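Have a look at the structure below, then the notes.
Every protein chain but one is kept in place in this view of the complex.
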Amino acid sequence: MNVNLASFLYLVSGILFILALRGLSHPTTSRQGNLYGMIGMAIAILTTLALALPSAGGFGLIVLGLAIGGGVGAFIARRIAMTAMPQLIAAFHSLVGLAAVMVAAGAIYAPESFGIGEAGAIHAQALVEMSLGVAIGAITFTGSVIAFLKLDGRMSGKPIMLPARHLINLALGAALVVLIVLLVGTESKFIFWLIVAASLVLGVLLIVPIGGADMPVVISMLNSYSGWAAAALGFTLGNLALIITGALVGSSGAILSYIMCKGMNRSFISVILGGFGGETASAGADDGIERTVKQGSADDAAYLMMNAQKVIIVPGYGMAVAQAQHALREMADKLKANGVEVKYAIHPVAGRMPGHMNVLLAEANVPYDEVFELEDINSEFAQADVAYVIGANDVTNPSARDDKSSPIYGMPILEVDKARTCLFVKRSLGSGYAGIDNTLFYKDGTMMLLGDAKKMTEEIVKAMDH
Amino acid sequence: MNVNLASFLYLVSGILFILALRGLSHPTTSRQGNLYGMIGMAIAILTTLALALPSAGGFGLIVLGLAIGGGVGAFIARRIAMTAMPQLIAAFHSLVGLAAVMVAAGAIYAPESFGIGEAGAIHAQALVEMSLGVAIGAITFTGSVIAFLKLDGRMSGKPIMLPARHLINLALGAALVVLIVLLVGTESKFIFWLIVAASLVLGVLLIVPIGGADMPVVISMLNSYSGWAAAALGFTLGNLALIITGALVGSSGAILSYIMCKGMNRSFISVILGGFGGETASAGADDGIERTVKQGSADDAAYLMMNAQKVIIVPGYGMAVAQAQHALREMADKLKANGVEVKYAIHPVAGRMPGHMNVLLAEANVPYDEVFELEDINSEFAQADVAYVIGANDVTNPSARDDKSSPIYGMPILEVDKARTCLFVKRSLGSGYAGIDNTLFYKDGTMMLLGDAKKMTEEIVKAMDH
Amino acid sequence: MDELQKALDQLDQAGAAVRLAVQDLANAPGGAADAAGAAAHTLSGGAIDPFVFRFAIFVLAIFVGYYVVWSVTPALHTPLMAVTNAISSVIVVGALLAVGASAAGAATGFGFVALCLVSVNIFGGFLVTQRMLAMYKKKEK
Partner (left out) sequence: MDELQKALDQLDQAGAAVRLAVQDLANAPGGAADAAGAAAHTLSGGAIDPFVFRFAIFVLAIFVGYYVVWSVTPALHTPLMAVTNAISSVIVVGALLAVGASAAGAATGFGFVALCLVSVNIFGGFLVTQRMLAMYKKKEK
């Protein structure tokens, strides 16, 4: 195939990827957008095959590889539980990172096929771009693996703080720079693998000190990295689709990290430096004031809500843990059948990844036009009779608004305390991810419904039938 | 200068132009944005000079040209009245159009300096791109001149409908295509000038049938055209700054046309085909129902507003005609000093160009956070005691909302009829630009204040002092 | 005389080789013709290093990415993460080059592994996004 035509087709596939993201501006256009993405990928693959016609054997290998990988991918995509999304995305990231390393290795071992020079005489510019790509790819790989393990609970979410870790990281970083310079000078494969090894270690060291609950920010950051790695390889290969996609993915990850940090009112740097979150002991309230908690039963909750005019449901991480979304939807249906107005309020960082709650509610068939963002619904709590807070905690904590000394001060919150009654479904009086006591538990208008979110909601549904 | 460095600098200047437009997303960043634009232009000019070092004589000519043009431009920019903005922009457009023609002529007469081949052997691709550029430029030139004359009142706004005009335009268009083909074949300068001439005539013929009040859409459309012309020349010259800028200007013009057409609930095609607006006789209400109008005096208006809690001011084209913005601001100050809440409501197509009212109010020192867009304020009219409609008409006409047979049915309106009292300042019971009777004049809650907008407002201010 | 003839022949061959190389340059890429002309009068764009163009494309794509991601509704941020993950596997392009075009050997092996990995991502990523997006429904009225 003519290179000009090929470049043009790569451009088309880049444009289709832009349209894929653009589709996500609204649920109705999102499915079409995803289709554009698939078409773009198909064009990129077919163009590459046409441009560098593989031998019969090579062709066989390609079909085999696509079949194996595609089969596994399709199987996972079918079976994965929606609540496991954060882990899944971390796992997928690690694959992209490792693949970037492998592609770079392929390019070092067979530079002619990539058009970057002959073995022993690879263009210096290509070597620099490639080693950047491989280093970022390797960091993405191990970093994502750690993130996956922490999110999946196979590794404690507790931050692991090595002594002098900043020093070690700096030293490793410096070593990487030296190795890259050496690689450009010698084109030695041994040094290439040293770069890979150092980056793999760096990836682990960078991520272990970060608490489990900060993993979403980490994943987004790694996503952004993998975008820049792809763009670097795109420069090496002179491939427009890779360059455009890399820039898209890079910006997307960066923006999502930014949104999360803003939603938590923390700086990106503080997240990356680690040490936050994990199993910090719930502080408890030690200010000497005696606190009483009003506890309620499922029957109380059912009675209160059936007699309300307007109920706002505030889901949080606990709903995901308990998989309570279907029971919740059932409860909402009962309420609506009884003439109660029901709305859902989603905080930008509720749950453990951006949009986490929205996916789970969508899974339980909650129509998206009953689900509202913080800015759009916060003024409505004052008119609500009941705020049903299910497994959410930090995102409702009024000390973020009122207590200047609180570590989360300044984080926007859902003002559930403005509702006439606030029902809190959780298993204990323990704190949430931020490890901060929630003063709302002790307020007059609050009734605690202690128990598993799913079980409690199911009991409430039953009680509503009486 | 090295071509690579030059290309990079042209890219920088294109990026600065993007940032210039980006700055306009908010008034506070807009001034900085404009500065970026100026820097971008300076970089483009200096880069070009460094890239193709002119001779001493050439350099003298360049300084002379910049000085003459710059002096005239700066003088105009200082002196022009804000109310004359629509005309000014039309006039400026015509200059860009003519300049594009001249640049293309320069390229035909001295192709070597443009790097597009030798005289007699200009690359075909360059000839095609150039003739597109020159045709669009020439149409922009005469079209903008007509638009200027109509907006400035030096030519009647009445649509001039030649018989068989669509046929003539089609024939001219076909002739243009033939001429371009001939030009590519022969590279004859005579044919080049024939293309220019045909395009100039086409520009006139396309715009004369369009009514004066549709000129804003026309200007935006011509703006968009001039962008595409610049991009075409950018391809010829291989200049990144021109390509990027052309795309920016092209999209901007297209989007503004779209916004205006949507604001008027008309299709772009119907605007371009012309025949709408101008001095259509005001239809009057001939439905046999007897209509009574309540007329008031400045004293009545002053009394009503001073005793109100909330007044919403709705400016329209008449305020611009009467230059009443300063008097209006004075009135608002008096009201505010008296404890009345004052807000301004701006319809997207109030006045004669997008954002027209906002500029005039800003000129009169009205802070921009008292000025609201239709969507943001429409719900507040129900709580307002007085809606002070000054020189606006169509944008308040309830038949756009209620009367399915009205030609403007479906156009969004400012719901001034929801306010307790509606004060209408205009000179007569005549209709506005759309030529449709406004049923609001005859409503109970409406009081007409017939007279010039400025005079009437000044009288009200005086009456408030009593 | 013989040697001279040989030398001449060699020169001829060398000349032919150079001519071929130049022709290659002039033909293969449509723009190289421009490039040749451009070296003379620095103005045409033909002679510009493609890196500059790629960089321009990269920068503009970052702008597009910035705007397009901010326009994504927060409710779809999880699908956004899934789909960016899927599209970032466009590095499959590199894997295909390694598997298909290179002689069997280490590069083919690396390419094959890369291909398997990104295929998981391509199929898994788009399908899981599709599954998620299929769940977002409007209220039936």
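Chains here go by letter, A, B and C, matching the order in which they are written, and residues are numbered from 1 within each.
Just so we're on the same page, contacts are C-beta pairs under 8 Å (C-beta built on N, C-alpha and C of every residue); 3 or more make two chains touch, one makes a residue touch a chain.
Keep in mind that this is a model prediction, so the values were computed, not measured.
Among B:E363, B:E380 or B:D403, only B:E363 touches the chain that is left out of the view. Within the complete assembly, B:L248 is the residue of B:V12, B:L248, B:V271 or B:A298 that touches the hidden chain.
Interface with the hidden chain, as seen from chain A, comprises residues 3-4, 7-8, 11, 14-15, 18, 51-52, 112-117, 123, 237-240, 244. In the full complex, chain C touches the omitted chain through residues 4, 8, 11, 14-15, 18-19, 21-22, 24-25, 28-32, 34-36, 38-39, 43, 45-51, 53-54, 56-57, 60-61, 63-64, 67-68, 71, 97, 101. Mapped onto chain B, the footprint of the missing chain covers residues 3-4, 13-14, 17-18, 20-22, 24-28, 30-31, 33-34, 37-38, 40-41, 44-45, 48-49, 52-55, 57-59, 61-62, 64-74, 76-78, 80, 82, 85, 88-89, 92-93, 95-96, 98-100, 102-107, 109-110, 112-114, 125, 219-220, 223, 226-227, 230-231, 233-235, 237-253, 255-256, 259, 346, 348, 353-356, 358-359, 362-363, 365, 367-371, 373.
The definition used in the following text is that only the chains that are shown with their structure count from here on.
Arrangement of the chains shown, judged by which pairs touch: a linear chain-to-chain path with two open ends. Note: the chain lying farthest from chain C is B, by mean C-alpha position. More C-beta pairs touch across one of B-C and A-C than the other; that pair is A-C. With each centre defined as the average position of its C-alpha atoms, the distance from chain A to chain C rounds to 28 Å.
Residue positions of chain A with contacts to 2 or more other chains are absent. Shared interface positions of chain C, defined as residues touching 2 or more other chains, are 51.
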